[in-house]
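The complex is shown incomplete by one protein chain, all other protein chains being positioned as in the whole.
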Amino acid sequence: MDPLVLDGRGLTVAKVIDVARRGRKVAIAPEAMEGVERSWALLQKMALTGSQKVYGMNTGVGANKDREISPRYYGEYNRNMLLAHCDGIEPFASEEQVRAVLVVRLNSLLAGRTGMAPDLVRLHSDFLNEGIHPCLPLRGSVGEADITNMSFIGLAMIGEGDVSFRGRRVAAAEAMKERGLDPVTLGPKDGLSLVSSNALGAGLAVLLVDALDRLIDTADLAYALTMEGFKGNVSPLDPAPYRFRPYDGPLRSLNFVRALLEGSYLWLPDVTEALQDPLSIRCSCQVHGALRDALEYARKQIEIHINSSDDNPCIVYEEERIVPCANFEPLGWVLAFEMMGIALSHLSKTAVHRTLRMASPRFTGLARFLTPTDGKVHAFGTIQKLFCSLDSEVRHLSNPVSADYSSLSEDMEDRGNNTPYVMLKTGRIVEAVEVILAIEMIHAAQAIDLRRATRLGRGTAAALAALREDVPFLDRDRNLSLDVTAATRLVREGTLLKRAREALER
Amino acid sequence: MDPLVLDGRGLTVAKVIDVARRGRKVAIAPEAMEGVERSWALLQKMALTGSQKVYGMNTGVGANKDREISPRYYGEYNRNMLLAHCDGIEPFASEEQVRAVLVVRLNSLLAGRTGMAPDLVRLHSDFLNEGIHPCLPLRGSVGEADITNMSFIGLAMIGEGDVSFRGRRVAAAEAMKERGLDPVTLGPKDGLSLVSSNALGAGLAVLLVDALDRLIDTADLAYALTMEGFKGNVSPLDPAPYRFRPYDGPLRSLNFVRALLEGSYLWLPDVTEALQDPLSIRCSCQVHGALRDALEYARKQIEIHINSSDDNPCIVYEEERIVPCANFEPLGWVLAFEMMGIALSHLSKTAVHRTLRMASPRFTGLARFLTPTDGKVHAFGTIQKLFCSLDSEVRHLSNPVSADYSSLSEDMEDRGNNTPYVMLKTGRIVEAVEVILAIEMIHAAQAIDLRRATRLGRGTAAALAALREDVPFLDRDRNLSLDVTAATRLVREGTLLKRAREALER
Amino acid sequence: MDPLVLDGRGLTVAKVIDVARRGRKVAIAPEAMEGVERSWALLQKMALTGSQKVYGMNTGVGANKDREISPRYYGEYNRNMLLAHCDGIEPFASEEQVRAVLVVRLNSLLAGRTGMAPDLVRLHSDFLNEGIHPCLPLRGSVGEADITNMSFIGLAMIGEGDVSFRGRRVAAAEAMKERGLDPVTLGPKDGLSLVSSNALGAGLAVLLVDALDRLIDTADLAYALTMEGFKGNVSPLDPAPYRFRPYDGPLRSLNFVRALLEGSYLWLPDVTEALQDPLSIRCSCQVHGALRDALEYARKQIEIHINSSDDNPCIVYEEERIVPCANFEPLGWVLAFEMMGIALSHLSKTAVHRTLRMASPRFTGLARFLTPTDGKVHAFGTIQKLFCSLDSEVRHLSNPVSADYSSLSEDMEDRGNNTPYVMLKTGRIVEAVEVILAIEMIHAAQAIDLRRATRLGRGTAAALAALREDVPFLDRDRNLSLDVTAATRLVREGTLLKRAREALER
Partner (left out) sequence: MDPLVLDGRGLTVAKVIDVARRGRKVAIAPEAMEGVERSWALLQKMALTGSQKVYGMNTGVGANKDREISPRYYGEYNRNMLLAHCDGIEPFASEEQVRAVLVVRLNSLLAGRTGMAPDLVRLHSDFLNEGIHPCLPLRGSVGEADITNMSFIGLAMIGEGDVSFRGRRVAAAEAMKERGLDPVTLGPKDGLSLVSSNALGAGLAVLLVDALDRLIDTADLAYALTMEGFKGNVSPLDPAPYRFRPYDGPLRSLNFVRALLEGSYLWLPDVTEALQDPLSIRCSCQVHGALRDALEYARKQIEIHINSSDDNPCIVYEEERIVPCANFEPLGWVLAFEMMGIALSHLSKTAVHRTLRMASPRFTGLARFLTPTDGKVHAFGTIQKLFCSLDSEVRHLSNPVSADYSSLSEDMEDRGNNTPYVMLKTGRIVEAVEVILAIEMIHAAQAIDLRRATRLGRGTAAALAALREDVPFLDRDRNLSLDVTAATRLVREGTLLKRAREALER
């Protein structure tokens, strides 16, 4: 892949993922760099002349905003500020997470409203391109800018603190030296410019959108397999009623499920006897589609943010003004992710109910718990405890947390969103749902095999084949936790979806 | 107002409000009625010939879908079905709520996918136009269609049960007779057609969107007054930074607040000394704007629903088909309202913090708790308990509930959303926030008067004048709960907003 | 009943209920009055000499504690304080609730640690005995003393504000005059003494303990009836295993259920075929018993409180000292009631599952939804929506709220418990569970009748007979909401329990 050119504008979730997960390098658009330089020049001028009080430049920050900072202390003051903001604690971000944070922060810097020294801006792209990933703690932010965490990136850039480099944790100075990069000396406001950003929460949010895209697709796939295992009635897959209730998301799920099931025995006449299946099965496209609609809202809100400046103050160099503002307030997208948590508890419970129905002879005509013929096999009885307990975890984690903040800094900092924690708990939900969907597919595969159904959908057939490579038919009892682990890995790596999609494209 | 012509398509929140709150009458577009008639004719044909199993027509419903219904029992069966679905309990809907439900249901019927008898469809508009409002219980639905509640509307239409008519509760038959309407005899599927609808939840949702529109505007107004009482720094009201983070909602709040404050002393040079105010004050337009964005999502989702058919099965008369479907699944909009609950807990807490800051000499330079000069007055000390306890209620009610459903009907009904309850709890949140904003404005007014600020904004001056008609300056201690009640009434009736808007338009 | 003699010590839940619900009068023990007088005398002495700063006597309260109050302003200051604390809002307490609050407050006054004027103390008993019930708002307290609400009682005692008297709302002065009582003039600290008390939260808590006692007994009764309708296996009612896991509560439920079922056909040999019934049915005594254990903890914690002084400062007249303290902190019992909310969500869900199982032929051998022979009757199908949606409400309300407080009064008041709201939401849970249990009993009665079971338990037979007086057998569909209302009334009034108990005592 050629480097991703960043200009502060057209960044998307997909592009961030390229950089974060696939190691794509970045380049800075020259015209964006021009804005960076004009901002910085304006700030320098003001810093020298002291013509205006600028928050965090010649004043303290937070409750200390009433303190004046003399120009001769800029260097020391800004280094101190970085150190004083190093208040994050474990766990630490993965390399993927660090890269997402760096690219998100870099793009917002390129909006040219920060006044950060151009060299420092460029160092963000150097870190990305040289694989220097600062040790970045994930906890400690109240999510009204992640100042306690972003400081650790700044720390590395001045050659202090640690980084992850070539798979090892080393001193930042060492890694930079090896790559021919010089530690930076901070100028006026650079400390504040480094820490005052929601890039931790936003980076995690972007990764979540990507994970959720995959998760909902996987849910559609699991549902399609369930339909074949269940011998489900296909009438809810009829496109006509969708014309009379035109939501985007449900239609997208419908089309994907229909594609996956193209050619399946389910479409043969007189296959299904039931007039209507249980709601969890009948409503799946609507439920998954509701999540798609909600996710589009989340994507839209976060994509506006990552193409914006969330700095305060905002440097309007065109008008030679430095304007205090509240562009750092992330509520607009945090709300969308709180909603996604609740949405996921519906996805989870619906998948759980589908899977419970699949184990019931009343609905399937197959043996209880999908046992093979031998009556001595317990099969999928006890595993219900596992996926239902995970569903309870999902429900627990889906409770909101963003508004549970306290008033800090002598009441100057009386807003909060707990943004990184919102993303982390939503991430934990995603991981639990991945296991639940893996178990649903194990059930569906067992039922399909018990039915000896051979004529499967184009997509489902391919996914089933991939699953069966790692999780064979259950002919007698075995340690199912190993099967769950194997199937979950296939879900997380996207193998099943990939194989299904390849089949559709053939 | 001329009658609102309904055709199953262009219904909006505003139009529903006209009918529900302002007594606007309705008319049915002839072309929409044609679809109703074609659906019904197709159903009648199938009912007579018995050519196809149609859910709820010649079969039972829910877990009883495996039972066949013989044509000669249609009348009795459908009346029984209505009775058997009368499982809702108190509290009962207000007239406004009943009207919202009726118009929402009528519009979805006009999509022509239900197969309801045309006379029964028309009776919906008759009820609206003649002011016959069935006694409609608000509890009892799991919100996957409100069958236990909508049945009470059907009950009234067959001349049983009670209605609210001319301000009294009377027998439905009596009210209909007085208005020259005949009770209906039910034909095939009419029972199911009457009950199988999310119109209760959707009607409540529409009313909520309207209430939320007003609430967010009121929050902007309260904030504008707070700015004048607080002598707040206007720099966060500078439009320039908004260009670099282009969210719609925040910009709308900014513009409204700027309009309200047009001409205020706040814009005079050197008025405010503070470089930055507390975040609750600085971020208000961003916070309120985040709610606006979320509300637009909710509006979009519910407006699609009220212009859709949520019936199952779906009658595609053009193709002579009756298709089982899941168009009744409301998750797509329920999620948006769960999100609004969380959003409101932010709005509430932000208003609470602004008001707490206003009572603090550290920020205002005014006396503690905004006491007038006399040291023996407690003023706004204890009232903090009231608005903070209401904020706790808001936080409590903001917890999600939609996914907490059980699997019913022998596992045939294993989806739910608790839709009406979601709307009711969100409604309770709105009521609590109205009180909180009323108290904020009482504080702001007191601070403005203590400052002897005379040059107020165009909008805020008018709102303040309106408030002062009912809530005078606090010069010595009095029973503040009476002031709160008075101010809350002004908020609920929209008086303050109205007066402010009129001033802007002058 | 003779008057209840109060002495600040041996007050119990049962005694409060006598006064609150059954109109029992109260008398003050002379020795307790002596302590009241000694406290007051000490305070008077200090007030005259000004020898010591006493919070709320010669200083302001809350953040105003740094203000001095001159003796000549005591009267005006204390009346002002009352007025300034009138910040509670609707809804207003019932007479029963007001009486519980008054008796709880009076008993704590009799601990003799408040320093309240003896006449004012006596006025509490006069109000109780003359049926003068101040209008007491239920909202507005953060539950770290209910100062915004208790003020309304004080207001009535100085002859201002309104009271409920002989079923009407009248001016306090009018009611007092009619009963020959004089409004009080307040002395030093009397204002604070009137408002500074958790008596609102504590009074509501005591009423809840009583309601919960009845609710758990009712749950046992509903379960016993379910056993007979279900033809449940009685082996879980064998006392032997209880010896090897000696919890009090479960044993109490076991013994009550065994007594209710004494003589039932269930104990006949070979009645039940199932080796084991579903867990909801098997575990009922354990689940209900767990609630009994939790309730004993709640009872113990609240009974300590209502026999304590929760005043601050605490007057230790024996040592001539007035000691600032934190005896007002109610967390110790608030936690127990938060736990009861969660406990009730288990009780609710277990009853719901028992009732769902009862409607299932797989378990009962009876017709689906307990329909009588006629296939055209829907019977108890749709009603599942009602009781399951109520269970969702219970789950929602069971979320904790006590720790969601803000820091008030310039951070002087930075603790809270939302005590009254905790009690109100738990009360709402109780009301929903009452409906759920009523519906369970309607199911059980229907199943018993369908089985033509004649030989019932001594207690269950009597309860069933009482139920059948108002809720007949369902032979064809009818408006079930009326049955639910009737059965709920029987539950709330305790009729079914009473009839069952009378039968046991015969």
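Order of writing sets the labels: A, B and C. Residues in every chain begin at 1.
Throughout what follows, a contact is a pair of C-beta atoms (placed from the backbone, for glycine too) under 8 Å apart; a residue touches a chain by one contact, two chains touch by 3 or more.
The structure displayed is predicted, hence computed values, not measured ones.
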| query | Among the chains included here, which ones are touched by the excluded chain in the whole complex? | reply | A, B, C
| task | Please pick, from C:R21, C:R179, C:R214 or C:R415, the residue that touches the omitted chain in the full complex. | result | C:R415
| request: From the listed residues C:P3, C:G75, C:P278 or C:P372, report the one that touches the chain absent from this view. | output: C:P278
| request: Decide which residue listed in A:A298, A:L480 or A:A503 touches the omitted chain of the complex. | output: A:L480
| query | For the full complex, which residue in C:N107, C:N233, C:T382 or C:T460 touches the chain that was left out? | reply | C:N233
| query | Given the full complex, what residues of chain B touch the hidden partner chain? | reply | 362, 399, 404, 406-407
| said: Could you pull out which residues of chain A are in touch with the chain that's been left out? | reply: 60, 62-64, 67, 69, 73, 76-77, 80-81, 83-89, 137, 139-143, 147-148, 155, 161, 349, 352-353, 356, 359-360, 362, 368-369, 375-379, 381-386, 388-393, 395-396, 399, 401, 404-406, 408-410, 413, 416, 418, 421, 425, 435, 476-481, 484-485
| For chain C, which residues touch the unseen chain? | 53, 55, 59, 65-66, 111, 113, 144, 233, 235-236, 238, 240-242, 244-247, 249-250, 275-276, 278-280, 282-283, 285-287, 289-290, 293-294, 297, 301, 304-305, 308-310, 314, 316, 319, 321, 323-327, 329, 331-332, 335-336, 338-339, 342-343, 345-346, 349-350, 353, 356-357, 360, 362-363, 395, 398-400, 402-405, 407, 410-415, 417
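Keep this in mind: only the chains that are shown with their structure count from here on.
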| note | Chain centres computed over CA atoms; the one at greatest distance from chain C is chain A
| query | If you average the Cα atoms of chain A and of chain C to get two centres, how far apart are those centres in Å? | reply | 46
| task | Going through chain B residue by residue, note those that touch at least 2 other chains and give them in order. | result | 349, 353, 356, 360, 362, 395, 399, 404-405, 410, 413
